Structure formats: C-alpha cells, structure tokens
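Missing here is one protein chain; the remaining ones are kept as they sit in the complex.
Chain nomenclature is as follows: A and B, assigned in order of appearance, with residue numbering initiated at 1 for each chain independently.
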Amino acid sequence: MVEPVLLWRRLVGAQVRSQLQYRTSFLLDLFGSFLISFIDFLAVLVIFHNVPQLGVWSVREVALLYALSSISFALTDLLIGHLDQFPQKIRDGNFDILLVRPRGSLFQVVASDFQLRRLGKAMQGVLVLVYALAALHLHWTVGRVAMLVVMIPAGVVIFASVWVIGACLAFWTTDGGEFTNAFTYGGNFMAQYPIDVYASWLRRFLCYLVPLGFVCYFPALYLLGKHDPLGLPRFLQFASPVVAVIAAAVAGTIWRGAVRHYRSAGG
Amino acid sequence: MIEVEHLTKEFVVRRGRLRRERHVVEAVRDISFHVERGELLGYLGPNGAGKSTTIKMLTGILVPSGGRVTVAGLDPSKRRVELAKRIGAMFGQRVQLWWDLPLIDSFELLRHIYRVPADRYRTSLQRFRTVLDLDPFLHTPVRQLSLGQRIRGELTAAMLHEPELLFLDEPTIGLDVVAKQRVRDFLVEINRERGVTVLLTTHDLGDIERLCERLLVIDRGSLIWDGRIGELKERYGRDRLLIVDLERPVPPLEVAGAVVERVDGPRQWLRFRGPAADLTARVAAATRLVDLQIAEPDIEEIVRRIYAGER
Partner (left out) sequence: MRLDWEIAKRGWRRYAAYPWATAAGVFTNTIFGFLQAYILLAVFRHRSHVGSYDAADTVTYVWLAQALIMTVYVFGWQELALRIRDGAIATDLSRPLDPQRYWLAFDLGRAPYHLLFRGVLPFAVGALVFRVHYPSPLEALAFAGSVALAVVVSLGFRFLYNAAAFWLLDIRGVMTVAITLNLFLSGMVMPLTFFPGWLRSIAHALPFASILQTPVDVWLGKHHGADLAGVLALQALWAVVLLGLGRLALRGGARRLVVQGG
C-alpha cells in the first residue's frame, strides 16, 4: 500500500521540479487557474444580489456548498485532471509505453503529466470556505469536524471515479473528450448549488445515479444541521464514504475492461 | 521463450461518417512460431503488415482475437504486469524517457517503477554507461539530446531491469551510420554476452544482415517466411544476375536460359539460374562482349521478391 504512494510521490515530484524551473510561467498559470475558477463564485454573489434566499438556502450556506465542492473538485483536478489529455495519449500511441511497464496502467496515467498549477483552483475554494465558515458561526461538534475531514477525500474519490469512467471513452473515440466535461466540470457546477433547485429527473441522473449529490450536498446538510428540503432519509448524510468506495470499485472495473479493448495506434 | 500458435488479431473499422459500415480487418492472421532462449531474430515486413500488432500482442498491450501466445511462460494480456518485469521494450519512434528531466532522472524513476534493488541498479547502469558511452549527456534534459543519444538512453531504459527478452521496434530508424553501428554492437553484446533473447522489427535490412541469424517475414497479416537467412538466400537467391557491357546499345538480348531484366545503354542485366559459364558463352556468341560481372542477389532484392509474391 505504501510503496505505490512513495513511487507516486517520486514520479510527481520529478515533474513538479521541472515545472518550477520556469517560475514566472508557473506563477502566471497558478494565478490564471485561480482567476477563472473564481468567476463561478462571482456568479453566486450576483444571484444573491437579486434574492436573499435561494429556496431555503442563504448566501452563506451556498458559499459553503460552493467551497466544499470546489475544493473536492480542484483537488481531483490536481491529482488526475490530466486525464483530459488521455485521448491524446491514446491517439499518438504513447499509452503503449505505460503498458510495457510492471505497474497498473491507470496508476501510471495518473502519475504522469501532473500539473501543480491546478492548485490555483483549490486556493480559490479554500478562500471561499474561510469566508463561509467565518460567516456561518457553525456549532462545531466532534461529528461535524470528522465530517468535514472525511467528506473532502470522499468527494475527491467520487469526482475521480466519474473522471476515470469518462476517460475510458477514449478507448472507443478520441474526439469525445468534451462529453466527459459534462460530468466533471458540469458535476462541479451542479454540486456548487443546493440540489433541490434542480428538477427531479436531473437530480436522479446527476446526483444519485452519477452520485455527485454525495460530494457535498448531503454531508453539508449535516454540517449545517439543516433539515433536508427534499425530505430524504438522514442516513444519506453519512453515506458519502460508502458511495465513494462503490464508485471507485465501479470505475476500476470499467477501466480494466476498457484497457482490454485498447486498439493502440499506428499498425 | 516465445510460443505463438495460430495467433490472430482482428480490428473492427468503421468507415463513412453517418452510416458507418463495419469492416473487419485482420491485422494478423493465423501466425505460429517459436523462439528459443538466446535467439536474436529479425521480424520483417512492409508498413502495415502486422509487425507492430504482433509485438503488441507479445508484450500484452493488445489482446489477441484468436490463437495462443506464451511469453516467458506467461499469457501476456492476462499477466501483463508480471511479464513486464521480465521483458524490455523499446519503440524507436516513441519516447519513454521523461522529456523535461535529465537522462539520469529517467533511469532513477525507472529503477523504482521496476523495483530494481539499488546495488543491481548501480552495476547495471555502470555497464551501460561504459558500453553506450552515456556519460557525456547523463545530466542533460532528454529534450536536448540528439536522436542518437536519445536512442542510447532508450536502450538503457529498456535494459536497466535486466530483462530476459528484449523487444525492439525500429531501433535504428533515423539514425546515422555511426549511431546505427553503435546500436548494433550493443545488441550483439547483450545477446552474445548476456544471453538476452532479442526480437527486432525493422525496415533496415542492414540490421537484419548484420545481426540476425533467423528471420520472420510477415506480409498482409500472414507469416510468409520463417527460417535462417542462409536458407532464405538459397531459396530465393538461386537466381543470379549476369551484367554485361556490350559494344553498343542493342535491343534486349534473346538468349536461352536467361531473361533480360534491365537495359541501360550498352549495359544489360540478365537474370539466370544454373552455371554462368554456359550463359556467358551463349551471350558471347550472340554479340560482342566488352565486360561482364555476376551479381548475387542481396537481402534487399530477396525481400523485394518475396513481397512481390514470388514464393
């Protein structure tokens, strides 16, 4: 268990070292990813300029949802966002090289092309989280602290599973990358708002079937001590880690099946 | 070391944009061959003949559609990770080194990927540094290396974990004469001294002639030759060429037992089989000869004839 993590650190560390050689360019990218993702929070503020509440949700509560989803998503993006370039790896046949090495193929894809600049996105989420927590005056219990600590990694695993499943599409067509965006970037956009605003068919699809509702909506209800406007069972608020494990298992199975379908480029 | 029985790979290709028709293309069709430990053999074929597809099935990259493959006692596609520790692979046109990092860093990372113990790694690397003369560019980022230097780095990367079997896909492509020779010497060394089995695909017949004793030739998915190079020459090389220089240009000669293959001014090329003396006498009787020479077909000519369908 430990050895792959050490290897991951070694592989990623080497890439980070070479990225930090170009300091100005790195800082520009960091700032850029901060700025662009921050627009989404400006949108939240614009909405609440017009209404005091969105359904039963105040701006502070939505800020908390926004921050938690953004942080989970940004960390996922940092860890495996380079899966967006996976179709390119398939197209030019460079995936072959990973397959002749004695390590899991997904592990190797994830450990290559790491981009530290994506950290900018997470910084923006942390900033909003600080604002939300400062404004909300939550009553902190052991349970709530534990929830906050557990829900972020669970959210990362859920987003990551969705991303991996989306990336598998590249084994069939290398032009469909944007399809995956609907669930990754789209999933983040969705999870930044309380899911009771969406129509029930969309919720069933994007919050339960694709379990993005478990990234932050349900855990946040518990953090806020809020009554679920959808009236769903309370145990769902604690289900995120379980959902994450299931999602990861499904993603791993699909990946393994898809690799067997790999056709490789160039005769 | 390698056992291949009735190996087949089909690809489904869809053509057309909207009404996409389904075509099944057999990239590799019912191939069988065996490779013993310690062999160095060449795998030859025109572009798109199925060379790379075969190698990819042998290394576990592609799953066969039919037939059976065993490499080092393992089924490659089912036991890919296990097999990967025991084989090395180098694809001449792909970069497996880390582009932005110094060469030595790539070796360090590969050491951990392959779990090579530190002492084994040190001796292994030391040997390649000497044999392939890596020291001048060991600390240079890979993107700044010349092609020849990079290929030497790639060879080292493929061999660091001391595999029993090495797959090389076009290892000398694009290299100049000197660099090519260095790669060939290296391959001979690891094969003869270390007993590494080497399977080499190439377009370069120089590689084949200098390195390989045995040759596999594939064309349009089927194996059309499997045997020693000597046998190949004997079988397809029985035809020789008599090149004659005449006094002046004349129409193609008509002599029994030979066919004129080419005419260039007063020079003509006659393809024949059997003793040269009789033919020379017949030609001399027919016209005034200035000079003559006899050419054995080289491997390039032979392969051209095989592809052209002269079996």
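Note that in this section a contact is a pair of C-beta atoms (placed from the backbone, for glycine too) under 8 Å apart; a residue touches a chain by one contact, two chains touch by 3 or more.
All values derive from a computational prediction rather than experimental measurement.
For the omitted chain, the shown partners it touches in the full complex are A. Of the listed residues A:Phe114, A:Tyr193 or A:Tyr222, the one in contact with the hidden chain in the full complex is A:Tyr193.
For the chain missing from the display, the contacting residue among A:Leu6, A:Leu20, A:Ile47 or A:Leu209 is A:Ile47, taking the whole complex into account.
Counting over the whole complex, chain A has residues 25, 28-29, 31-32, 35-36, 39-40, 42-43, 46-47, 49-55, 173, 175-183, 186, 189-190, 193, 197-199, 202, 206 touching the chain that is not drawn.
Rule of thumb we're sticking to: only the chains that are shown with their structure count from here on.
Spacing of chain A relative to chain B, judged by their CA centroids, is 46 angstrom. Contact residues of chain A toward chain B in the complex are 6-7, 10-11, 14-15, 17-18, 93-94, 96-97, 99-104, 260, 262-264, 266-267.
Residues 11, 27, 47-53, 56, 59-63, 77, 80-82, 84-85, 87, 89, 91, 93-96, 98, 100-101, 105, 109, 112-115, 141, 167 of chain B touch chain A in their complex.
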